[in-house]
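All protein chains but one are shown at their positions in the complex.
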Amino acid sequence: MIVRPHQHWFRRLFSWRGAVLSKIMFRLGLNLLMSIIAVISLQWYETLGVHLTTAPFSLLGVAIAIFLGFRNSASYARFVEARTLWGTLLITSRSLLRQAKGALRRDPAAVAEFTALLLAFSWALKHQLRGTDSSDDIRRLLPADWQNEVLNSPFRANRLLLALGEWLAQQRDRGAISDLLYNGIDHNLNTLSQVLGGCERISNTPIPFAYSLILQRTVYLFCTLLPFALVTDLHYMTPVVSMFISYTFLSLESLAEELEDPFGVDANDLPLNAICNTIERTLCDMNNEALPPPLKPDDRFNLI
Amino acid sequence: MIVRPHQHWFRRLFSWRGAVLSKIMFRLGLNLLMSIIAVISLQWYETLGVHLTTAPFSLLGVAIAIFLGFRNSASYARFVEARTLWGTLLITSRSLLRQAKGALRRDPAAVAEFTALLLAFSWALKHQLRGTDSSDDIRRLLPADWQNEVLNSPFRANRLLLALGEWLAQQRDRGAISDLLYNGIDHNLNTLSQVLGGCERISNTPIPFAYSLILQRTVYLFCTLLPFALVTDLHYMTPVVSMFISYTFLSLESLAEELEDPFGVDANDLPLNAICNTIERTLCDMNNEALPPPLKPDDRFNLI
Amino acid sequence: MIVRPHQHWFRRLFSWRGAVLSKIMFRLGLNLLMSIIAVISLQWYETLGVHLTTAPFSLLGVAIAIFLGFRNSASYARFVEARTLWGTLLITSRSLLRQAKGALRRDPAAVAEFTALLLAFSWALKHQLRGTDSSDDIRRLLPADWQNEVLNSPFRANRLLLALGEWLAQQRDRGAISDLLYNGIDHNLNTLSQVLGGCERISNTPIPFAYSLILQRTVYLFCTLLPFALVTDLHYMTPVVSMFISYTFLSLESLAEELEDPFGVDANDLPLNAICNTIERTLCDMNNEALPPPLKPDDRFNLI
Amino acid sequence: MIVRPHQHWFRRLFSWRGAVLSKIMFRLGLNLLMSIIAVISLQWYETLGVHLTTAPFSLLGVAIAIFLGFRNSASYARFVEARTLWGTLLITSRSLLRQAKGALRRDPAAVAEFTALLLAFSWALKHQLRGTDSSDDIRRLLPADWQNEVLNSPFRANRLLLALGEWLAQQRDRGAISDLLYNGIDHNLNTLSQVLGGCERISNTPIPFAYSLILQRTVYLFCTLLPFALVTDLHYMTPVVSMFISYTFLSLESLAEELEDPFGVDANDLPLNAICNTIERTLCDMNNEALPPPLKPDDRFNLI
Partner (left out) sequence: MIVRPHQHWFRRLFSWRGAVLSKIMFRLGLNLLMSIIAVISLQWYETLGVHLTTAPFSLLGVAIAIFLGFRNSASYARFVEARTLWGTLLITSRSLLRQAKGALRRDPAAVAEFTALLLAFSWALKHQLRGTDSSDDIRRLLPADWQNEVLNSPFRANRLLLALGEWLAQQRDRGAISDLLYNGIDHNLNTLSQVLGGCERISNTPIPFAYSLILQRTVYLFCTLLPFALVTDLHYMTPVVSMFISYTFLSLESLAEELEDPFGVDANDLPLNAICNTIERTLCDMNNEALPPPLKPDDRFNLI
C-alpha cells in the first residue's frame, strides 16, 4: 500500500522528506539569533555578573527529554491505534464480503449491493475524519435507492452502518440467511461500529491540551535560554551546539504534535486515500470485477 | 464532538487555556519568594559555611523527573481508558439500536422504548460519575412505567441495564425476537455492563494515595530548596531559572493529579455532557427523529 | 465505593496517611545516623585521603531511579490488574443476574439460589486471597444443600463455580433454559473462572524475587554511602539533602513492595471487603431486596 | 501454589536466594581485579598523561541504564506472558471440566476420559517446553487406547488437543452433546490451542540476539573500564564504588537474561511442576477424587 523507499543512510541525512524541518525552521532561526546575541554580548554580560551555567540546564534538559519521551509515546500510540483501526476496517470488510458470498452463493446482485455499502462506508469514514465532503464518493458507489437516506444524515458513516444492518435484516426476512449466519455477519458489523467509534474518539479527543502547552512552553523557553548557558563554556561554538540541541528537542516536539492527529494530510499522517483504494481493489478482486488502479506516492514519497 | 482549536504556536505560549497555571500560581509564587530570599541572604549564608551545590539536586531532579514520568503515564492511562469506555458506550448504543431495528423492523414503538432506555442509561451514568442528580434527565427520557423503578434505586445506571434486559426478555417471551437474536443483543448489554463497571472502577479507585503523596512532597520540597542550590552559581539569575524548573515540575504534577480523575469538570477532564449529547443526536438520527442541538465549547474552548 | 478525600495540598504534605513513612522510619533514621557520622568524621576522613565524590553517585542514582521506575511500573501494573479483575467480578455478577432474571422471569426461587451462589463466590474468593476462613460467610449466604459440598473442598471458590455450572445444567435439564441461553450464561461463568484464575496468579506469583532483592540491596547501600559522598560539598547541610534523597528512593521502593501484593490489608491495598459489600448491595437491589449497609472508611481514610 | 516467604528486610539483604549473585561472581571478581590494578598503577598512569574522567562514563552509564531498563521490560513482559498463559491453562482446564460435567451429567466415565486428556495435555506441554520426556506422565494419565497415538507423535501436546477434539466429536456423534454445547466447549479448546502456540512462541523466539549481545558487550566493557575512570577521584575507595556500580548493572543484565526464557529450571523461572500439580489437584477435586499431595518449595524457597 505504502511504498517504503530504502535510501542510503548517507543521503537520508540530507533528505527533506518528513517535512518536520520546514515546520521548525523559524524557531531554529530564532535559536540561531539568540546564540549570536549570546556570543556577541558575552563580555558585557560577564561584567554584569550575570551567570547562566550548564548544570541547571542539564537537569532541565534531561527532565524535558523524559517528559518529551512520554509525549512522543502518547502521540505515537494514537498513530498506531488509528492505523490499526483502519487495518481492522480492511480486515473486516474482507471478512464481511467472504461471509456474504458464502451465505448468498447464488445471489450475486445482493452481494454487489452489500459490497457497495461496504465501500461507501470506508470512503464516508475517510471524508468524515478529514472534514471533507463525501457526497461525490457516495453518489459514485451507492445504488440510487440508498443514496438519499445517507446523504441527508449528519452522521453518514453511521447511517451506512445502519443500512448494512437493514440489508442484513432484509436478507433474513426473505429467508436467504438463517438466524445463525445473521449473527455471524452482525458480529462483524459490530466491529465496523467499533472502527467508526474508535476513529471518532481519536479525532475528537486530543491529548489533554495542557500537556502540549506545558511541553511547548518549556521546550521553547529552554531552547531560547540555552545559548546563554552554553556561551561561557563554548564561546564561538555556541551556535553549533545550541542549534543541534534545539533541533533534537524542537523536531521531536513538532513530530509529536503532527502524529497526535493522524488523520490529517501532513507528511507523517495516515494515507487514508491509499487505504480506501486498497479496500476497493481487494473487494473488487473478491467479486472478480475490474480493479481500480492503485494510488502512487508523490515525488516526495508521500501518499495522502 | 470536541472542537479542537489550532492556535498559532506563538499565541499558545501565552494562552491561559488548560488552566493548570492558575492552580500552581501560589506554589510558583512561593518559589519566587524563596529565590529572592536566597539571593538576598547569599552573602550572610556563605559566611556561615552552608553550601547547597547543584550536583545532588541534579541527581534528585532527574530521579523525580523519572518518577513524575511514571505518574503521568499512570494518570494519562486512566484518562485514555475513561475516554475509551465512553467511546465504547457510544459504539455499543449505536450497535444495540441497529440490532433492535433489524430484529423489530415493524415495531417502531418497541424500538422507541429501547432507545429511551439506552439514552437514560448514558445520562444516568454521567450523573453517577459526577455525583449530580439524574432525576430530571430520567424523567425527561423514560416512559412513565419505567420511571419509578429506576428513580427508587441507589444504583440507577445498573437498574437501567436491568430494565434493558427486562425489555429484551419481554420481546423474546412474546416471540418477537428469536433466542439467537436475543443472544446477539444480550452480548452487547454485557458490553454496557463493562462500561458501567469500568467507569465505576476508575471513579472509585484512585492511584494509590501514597504515590501522589510521595511525589507531591518531593516535588514541593525540591522546588523550595532549589533556589538555595542554584544561587551560588546563578546569583541574580536564580529566580528566572528556579521558577522555570519549578514550573515544569509543578505543572506536570498538577496536571497528573487533574487527569487522575477524568470524570470531573476541570478544564482537562472528559466532556461527558458533550458525549451524552452526541449519543442522543446519533440515536435520534438513526430513528429519523429531530436532533437536539449540539453542545458548543465555551469562550475558553472548554466543554464539560 | 472508596471515598476519596480531597485534602488541601498543604495539609497533605504533612499527612500520615498512606502509611509508607512509618515503614521506612527505621531506615531513614539509619541514614540520619550515617549523615551525622559523615559530618563529624569529615576532617579525620580527609586527612586519610579517602574521597567519595558526587559524580559516581550521581550516575548510580540515576541508574537506580530508572530501575526503580521499572519496578514501580511492574508493581503498579499488578495492582491495576488486580483491581480490574475485581471490577470484572462486579460486572459479571451483575450481567449473570440480569441474564438469569431474563431467562427465568417467573421463577424467583431459582434466581435467589443463583444469587446466593454468586455472592458466596465473591466472598469465598476474598477469603482465599487473604488466607482467612470463609466458613462463616458461606454458611451465611448459601442454602443448606450446597453448604457441605463447598465447605469440604480445598478450592472453595472454584467449587462454587462448579456449583453455578451445576445449577445451570439443572435448569437446562428441566427445560427452563434453552441451549442458547445456557451458552450465553455459561460464557459469563467462563469469565468468573478467569477472574478466579487471574487473582490466584497475582497472589501466587510475585515479581521475580531477584528484582526485589537487587533493588533493595542497591537502594539501601546507596542511601547508606550517600552521606559520605555528599559531605565534602555540603558539610552541615548533608543530613538534610541526604535524608531528602533517601526518602524519595526508600519510600518508592517500599510502596512498590506494598503494591506488589494488592490483596493484603495494608493502607494501599485493595479494599476487598468494600468491593464484596458493593457486589452484595447491587445484587440485592436488582432482586428488590433490602440492602446491607455500605462499608465506611476508618479514621485514617482506609477501607480494607 | 508458590509459597512466598516474608523475610525481614535486613536479612534479605544478605540472602543468597535468587541466585543471580552466584552467576555474576566471576565477572564481579574481574571488576575487583581491574579496580586493584587501577589503584596500584595510578601514579605511573598519570605520568603517562592518560586520563579517563568520570563525565563520559556518566553519560554512558545513564545511556546503558536506559537500554538495560528497556531490556528488563522486554524480558519481564515475556515472563509475565508465560505466567499468564499457564494461568489460562489452569482457568480453561477448570472451565472445560465444568462444561463437560454440565453437558454429561449422567456419564462420569466420559467425563473421566476427558479429565485424563486435559491433565495429559498440561504435563505434555510442560515436558515439551523443558525438553524432557513426557512418556511416563502420558502413560500414567492416559487410558490405554489413546496412548499410542500420542506417544508416536512428534507434537504430543498438539496431538492431545486433537484427541480432545476427537472426544468431543464422538460425544456429538452419539447425540450426548448438542451442536450448541459442542460449540461452547470447542471455543475453550481453541483457547488451549492458543496457550500451546503462545508457549511455543515464547520458547522458540528469544529476544533478538543482537539486543542481548549489544547490551552484554557494553555492560561488560563499561564495568571493565569504570575503575580507571573512577580512580583519579576516588583513590582507595575505587574498588568499593566500582563493584557497587558493577553489581547493579551486571545483576540486572543477568536477571534479564534469566527471565527471557521463563520455562527453564533457574531460581527465577516459572514453577511448571507446581502449576501442573495444582491443575491436577483442582480437577481431581472437581471430580470428587482423591487429591495428589501438593508440591513444596525446597530449602532455598525454590519450586521448579
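As written, the chains take the letters A, B, C and D, and residue 1 is the first residue of each chain.
Heads up, the rule we're going with is that a contact is a pair of C-beta atoms (placed from the backbone, for glycine too) under 8 Å apart; a residue touches a chain by one contact, two chains touch by 3 or more.
Treat the numbers as computed from the prediction; the structure is a model and nothing was measured.
Contact with the chain not shown here comes from a single listed residue; of D:S193, D:N273 or D:N287, that residue is D:S193. The omitted chain makes contact with just one of the residues A:A110, A:L225 or A:L259: A:L259.
When the whole complex is considered, the residue among A:A110, A:A163 or A:L181 that touches the unshown chain is A:L181.
Chain A meets the missing chain through residues 1-2, 4, 9, 12-13, 15, 17-20, 54-55, 57-58, 61-62, 65-66, 68-69, 72-73, 76, 79, 83-84, 87-88, 90-92, 94-95, 98-99, 101-103, 105, 178, 180-181, 183-184, 188, 230, 233-237, 240-241, 244-245, 247-249, 251-252, 255, 258-259, 267-268, 270, 281-282, 285-286, 291, 301.
Chain D meets the missing chain through residues 27, 49-53, 55-60, 62-64, 66-67, 69-70, 73-74, 153-155, 158-159, 161-162, 165-166, 168-169, 172-173, 179-180, 182-183, 186-187, 189-190, 193-194, 196-198, 200-201, 204-206, 208-214, 216-218, 220-222, 225, 261.
Quick note on the criterion: only the chains that are shown with their structure count from here on.
Per the C-alpha superposition, chain A sits rotated 145 degrees relative to chain D, a value rounded to a multiple of 5.
At the interface between chain C and chain D, under half of the residue numbers involved are used by both copies, so each side presents largely different positions.
Taking each chain's centre as the mean of its C-alpha atoms, chain B lies 23 Å from chain C. The distance from the centre of chain B to the centre of chain D, each centre being the mean of the chain's C-alpha atoms, comes to 38 Å.
For chain D, residues touching at least two other chains: there are none. Chain-to-chain contact here is organised linearly: an open path runs through the chains from one end to the other.
Under the touch rule stated earlier, the contacting chain pairs are A-B, B-C, C-D.
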